[in-house]
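Data first, discussion second: the structure below is written as structure tokens.
All protein chains but one are shown in place.
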Amino acid sequence: MNTRTGYLENVDGSCLYSLNSTKVIAAVTGPVEPKARQELPTQLALEINIRPACGVPTTREVNIQDKVRAVITPTLALYKYPRQLCQITLQLLQAGETESYFHELELVACVNSTTYALVDSGIALKGIALGTTIVITEGNKLITEPTDENLKNAKSTHVVVYMIENSKPTNLLLMDSYGDFDQNDVFKVLEQSEIKINELNKNFREYMKTKLNNL
Amino acid sequence: MTDVEESTVEVHPVSFPPEILARISPDLSLQRHLSLGFRPSSRGFEEFRDITINTGDVTRRIQSDDNSVKIPPNNGKQGLGSCVLKQGDVFVITQITGGIIEDITLSKNDMELEDDTELLEITKEHSDITKYSSVYPVVEINRGRMGACTDEEMTISQRLYDSLLHSHILTQDVLRVEPGVRITNEDGSVSIIYPDTKENKEITNALKPKKKWSYVLYAKIEVFGRTGPVYDMCWNSLIAALQSVKLPRTFIDERATDLKMTVRARGRNAVVMETYNLLCDPNESTNLQLRENSISYASTYGIIDLDPEADITNLENNDDVDEPMDEGLETKTVLLADIDGEAEETSIKSTISITACPNGRFKQFSVVGGGAKITKELLMRSITLSKQRSRDITLKVQTV
């Protein structure tokens, strides 16, 4: 995994994120003045836009947007910015998976890069969201951070995102699984992903620490 | 002292009738209901809405303005399959229609069918998911006004597509078109030969062109009277409708099997094979073969923390309001099955949606946890309920 915050000049927060072959840029602008129809009287409005690496946005991107929104909304201190807007734009540079079959890797890349970009923008957060992809192979083995080939041959694919508060994973924000699996698999995946997300959180804190020290 | 006594204003508690409270503070209204042990819809916590399913009933007049590819009347119905589902007050009508497309490129799997071993060798390790197919759903939630499709409709459509693809319910093989050949016999009568028997297969193989076609299925899902999240209903309706799908048989006229056309552009000539020469048989159809053990049904659950301060029983017992209320009161988290209604939809931020087979395998599992913490116990409980619900729906679909 590779991250670089402050990549863009004209937005408040940005992050160039890559994991294996998936590459995405997240840009955060906010809090800014919203359009009249977006404005919420008591809290911050959130606008998320995802652009695919190739072609125009379709229902597929709307679906990813919906999941990113579900994950990011609980992490923001929404009531701190009434009648304001936070604009998140995600541009995929490389999907890293066969787009007609999967969206798992892109979803996780979008969530993680948005978290970095939000922290970079300095907007108030209640916690951070970090996620990972896990596949279960035909031989019942768990693979974290799979490749496109792993996804294609997997029996089931899972995306898990945890909320991190006080540097511990506290709340399950999202689990999105497809394929063929049973309840034991669900719990195995949750357990495995919590370990992975702890590790991601460590990386995240390490990254932010070096960044602050170099200011 | 007496002065103070006189100037004190007595505060009367404001009270609203339940239906008004439900509008102005859906959150509080829901909490009050839950504290009494039932939900605004007067269902129990783990009680589902009643569900009725009818398949294959929706008919439409035959009309086709597309001359090139005709979908025939399917026993007088244009749709290939359909389902009407009623859950609570919500109606979901699913119609499956279809078309035929020519496979432009050879996929790896096609080559396995042809006896082309040399080419096969190279691409052997190619995997599973590419062998499966899906339908293209369009979800329309009717709200009594026109306009561009909403994000919710797009999200549900995409989720249905993904879930169906990854549930491995449809293989590409069953969607492959095996055309017959219409031949004019010596006595002038016309008959259609389908490659059902070995003998016929030889005849059709000799006559039919080497092109390949596939059926594409579309699902138009219309939701009437939406009262809450509808993904599970759309999925159940789609699966029920798919089980009623009959694909029309197709044939090619023997004279058209080798139709060629010349095109000219900028002084150059080229011979172009005519594409649209496949006709659909108005009388013959086959059932769509689904992978039976992959048939699954969906259910949705909500998770909410009970707010002890909203507890009506506490309010009545504790007349002395000054006493600290939170003492000894634990926040209880409850699971609500099949969330419905405005109050539940807006107040419940943590949801679980499970698509389960009756045998206990899952096809899709999604948890969104923006609100109450989702514990292992709650997950277990929802899993148990989802299996039960899946079995119930299976019975309902089978008895149709």
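Letters are used for the chains, namely A and B, taken in the order the chains are written, and counting of residues starts over at 1 for each.
Assume contacts are C-beta pairs under 8 Å (C-beta built on N, C-alpha and C of every residue); 3 or more make two chains touch, one makes a residue touch a chain.
As a working rule, contacts and distances are computed from a predicted model.
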item	value
Per UniProt, the name of the complex member that is left out, chosen from "Exosome complex component RRP45", "N(6)-L-threonylcarbamoyladenine synthase", "Ras-related protein Rab-22A" or "RNA polymerase II transcription factor B subunit 2"	"Exosome complex component RRP45"
Hidden partner chain, touching residue among A:Lys23, A:Arg60 or A:His103	A:Lys23
Absent-chain contact - pick from A:Gln43, A:Gln94 or A:Asn198	A:Gln94
Full-complex contact with the absent chain, from A:Glu33, A:Glu138, A:Glu191 or A:Glu206	A:Glu33
Interface with the unshown chain - residue positions in chain A	8-11, 14, 21, 23, 25, 27, 29, 32-35, 47, 49, 51, 53-56, 85, 87, 89, 91, 93-94
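Heads up, the rule we're going with is that only the chains that are shown with their structure count from here on.
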item	value
Separation of mean Cα positions, chain B and chain A [Å, integer]	26
Interfacial residue positions of chain A with respect to chain B in the complex	59-60, 62-63, 65-66, 70, 73-74, 101, 103, 149, 151-153, 157-158, 163, 170-183, 185-187
Residues of chain B that touch chain A when the two form their complex	127-130, 151, 154-155, 157-159, 161-163, 165-168, 294, 349, 360-371, 373-374, 376, 379-380, 383
